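One structure coming up, written as structure tokens, with questions to follow.
Removed: one protein chain of the complex. Kept in place: all other protein chains.
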Amino acid sequence: MFGFLRFVTFSVTRGLQGLRRNGLMTLAATATMLLMLLLLAGFWLVQAGLAAGVQYVEQKVEIVADLHDVAGAEGSLTVQAVALAADVAALPSVRSVAYVSKEEALARFRDRLRQRGQVDLTGFLDRNPLPASLEVKLVDPREYQPIVQLLQDRSRVVDDVVEVQKLVQQLTTVTGVLRTGGFVLLVLVGFVVLFIIVNTIRLAVVARREEIEVMRLVGASDAFIRWPFIFEGAFVGLLGAAAALAVLAVASGPVTDFMYGFFRILPLEFGSLQRDVVLLVVGTGLGVGVLGSWLSVRSYLTR
Amino acid sequence: MFGFLRFVTFSVTRGLQGLRRNGLMTLAATATMLLMLLLLAGFWLVQAGLAAGVQYVEQKVEIVADLHDVAGAEGSLTVQAVALAADVAALPSVRSVAYVSKEEALARFRDRLRQRGQVDLTGFLDRNPLPASLEVKLVDPREYQPIVQLLQDRSRVVDDVVEVQKLVQQLTTVTGVLRTGGFVLLVLVGFVVLFIIVNTIRLAVVARREEIEVMRLVGASDAFIRWPFIFEGAFVGLLGAAAALAVLAVASGPVTDFMYGFFRILPLEFGSLQRDVVLLVVGTGLGVGVLGSWLSVRSYLTR
Amino acid sequence: MTTPTILRPAAALDPSPDHAAAGTSGVARPVVALRGVGKVYPNGTAALRDVDLSLGEGEFVFLVGPSGAGKSTLLKLLIRDELPTTGEVILDGRDLARVPRRKVPELRRKIGIVFQDFKLLPARSVRENVAFALEVTGTPRGRIRPAVDRALAVVGLGAQADQLPPTLSGGEQQRTAIARALVHEPRLIIADEPTGNLDPLISWEILQLLLRINELGVTILIATHNAGVVTALRRRVVALEEGRVVRDEVGGYHRDD
Partner (left out) sequence: MTTPTILRPAAALDPSPDHAAAGTSGVARPVVALRGVGKVYPNGTAALRDVDLSLGEGEFVFLVGPSGAGKSTLLKLLIRDELPTTGEVILDGRDLARVPRRKVPELRRKIGIVFQDFKLLPARSVRENVAFALEVTGTPRGRIRPAVDRALAVVGLGAQADQLPPTLSGGEQQRTAIARALVHEPRLIIADEPTGNLDPLISWEILQLLLRINELGVTILIATHNAGVVTALRRRVVALEEGRVVRDEVGGYHRDD
């Protein structure tokens, strides 16, 4: 027990000494760690923003079914439409169904024209040419096919399922590409980061093979040789992570403002983003530091 | 002359020997170089794409001046409008001016409605409610103010300068942010790349301080000490650059297809992109390799 | 070190005939035994050929022979830094080739070794280099400091305790290496050319010290070219030549003086 305590004290002390003694190496490794962690965090944030944006857009995807528009039969058609809406809403893949009446459709159309600064020509109309419609929102926009089918089958009520196929397909392709692309990029950057940090630590350890050699010959057990280096690697990782978090904290104000201003249009839900970033940065820093040291020392021990 | 040839041969030979002898170091440095160059090239491409996109969008920015619409006075107004168009076109900050007649405006409006799948209500109209207009494209969209002024002054011809202020402002803000942000990111990534490669090479040289020490003591002149390392750094840089270009060449097919599909909407002009990337990658690799070696060796020479 | 008086070998000698008489056979339980040991390095150099040797507990033995004869190789086998190509090396009754890797550090801790090339850590002070051997083997903090101070005093390095090895003279570096080998009070001391960089005076002092330690029952094996010392002490001398033991008897550096 005492022995173990002594061992830990020894390892931590030696690890810290190593940091101080190998100034250049420590600096190089820590700086590399910092930059790589920033890169990783940056990519991760962009990826998270992208994912949130994509999700938001997907939520907006809806199937619109224009209903038959027979003058005089409005009453009975409305009843049938409401029944259909209830049927559709019962499907598990449907998030919500909204019935848009003819009047509401015209009001929306006018709004849109006004918003876009286009000329409102509806004043010249003698009757409302817009049909009533059902707007169906989906849980997963890729599963639109069965719902479109159902709506088209009710041809007594439904006049036309508006352009939904092409639109949804395009959108899901785009968002899928963005999602996958972002993830692939994140993984790639992650590998680059891992590789470069491990490499830097390895170089730092190579420069101290003499020390390992002497420890071996003097009768130090593997644990006594390995752990100081591992602690040293862990310290480098934590230092780099702390520095990276500090930079992120300082930068987060302006960046958030900017992002917020830029993406104002999308009310994105970032949820536990902050906690995730801290975990990512600290975890990667620590993990890579320890892993790098472990690997580097191992090749000198197994002789 | 012979001496110089011998010197170069010596340096190149030693440089190559150094590469072979310091296997791990060379590998680490080259791999770091490769990854960093890929990162740089990737960022540069994204930045180039962004810049091209922004430029395309900016080209589309135009000032639209609706002209007075007095029934019966069309003839005289058209003459005045053409005269105004000529005046505006003479301004240096104007790229082009187009006169859009009432008929053309209506045709365009119908086209737009059709494209968007909206209901064409224009059939119900008894007369063309759209005014003729002047569409002015700018060399630099940020310089819209004087032109707007000029158009508004001619109030005999010009009825209203359409929403141009807000729109242009928003757009130029967005594109400016994208441009600056992209550039700043590119510069940051560039620094990260420089720093990490120089660091890696420095570590590789530190591991060989003994060699430099012996050369010094044995009476080698600074040039004989320095140049083998510089050639070694240059080789590492070129190796990394060649590997990066190979990766880019292999990846370019699929990536271009994807990008093309994705950005189909924007007929972007990439121009000499390929040549630029080759120059960037090779130049950076070589430059950083040489610089890193130079800096690293120098600190051992100036003692 | 500052007194130019010369300690004459005869005046300093403690003949202790029981050690001197130990001879080839190793009267006491053998601490070290080599049986038919051959060592061929990967590049084909045969550094040792069919060496038989046994050191009894408490013996004091010189290992001599021309440059390249295989002395350092033999010492490296004893700490399992190298493994023999043929034959077996037995330390404390155990065949080193059969000791699992995990147990090797334990064995090495019983041995104090002075390397021919010192193997000091350039970034650590003299004191830290000596303390290193204790720290990395888990010695309690409180015991390290006094042990290190004692070892440094014994080799006359008190004043240089805080210098770094690159700022030491050759002899000071060698004495640091010796102090490190002594500091954990090993039962077997192996010294490879421990006086090559030392003036005759300090060489004699170091040997006096080793003799005193030997009297406490510690086995000592010294590879050396220092003919004067070897000849004057008339202890057991094992002579190697081209990897073979060509002589093993009490006597001087050369067969006939």
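Every chain is named by a letter (A, B and C) in the order it is written, and numbering of its residues begins at 1.
Note that a contact is a pair of C-beta atoms (placed from the backbone, for glycine too) under 8 Å apart; a residue touches a chain by one contact, two chains touch by 3 or more.
If you're wondering where the values come from, they're calculated on a predicted model, not measured in any experiment.
Student: Where does the absent chain make contact, in terms of the chains shown?
Tutor: The omitted chain makes contact with B, C across the full complex.
Student: Contact with the hidden chain only, please: which chain B residues?
Tutor: On the chain B side, contact with the omitted chain comes from 2-3, 6-7, 10, 14, 21-22, 210-211, 213-222, 224-225.
Student: To test your reading of the contact rule: which positions on chain C touch the chain that is missing from view?
Tutor: Output for chain C: 1-2, 4, 6, 41, 43, 45, 64-69, 71-72, 116-117, 160, 163, 167, 169-172, 174-175, 192-193, 196-203, 225, 227-228, 241-242, 253-254.
Throughout what follows, only the chains that are shown with their structure count from here on.
Student: With centres defined by CA atoms only, which chain is the most remote from chain B?
Tutor: Measuring from the centre of chain B, the most distant chain centre belongs to C.
Student: Measuring from the mean of all protein Cα atoms shown, which chain centre lies nearest?
Tutor: The most central chain, going by mean C-alpha position, is A.
Student: Round to the nearest whole Å and give the separation of the Cα centres of chain B and chain C.
Tutor: It comes to 69 Å between the two C-alpha centres.
Student: Rounded to a whole Å, what is the gap between the Cα centroids of chain A and chain B?
Tutor: 26
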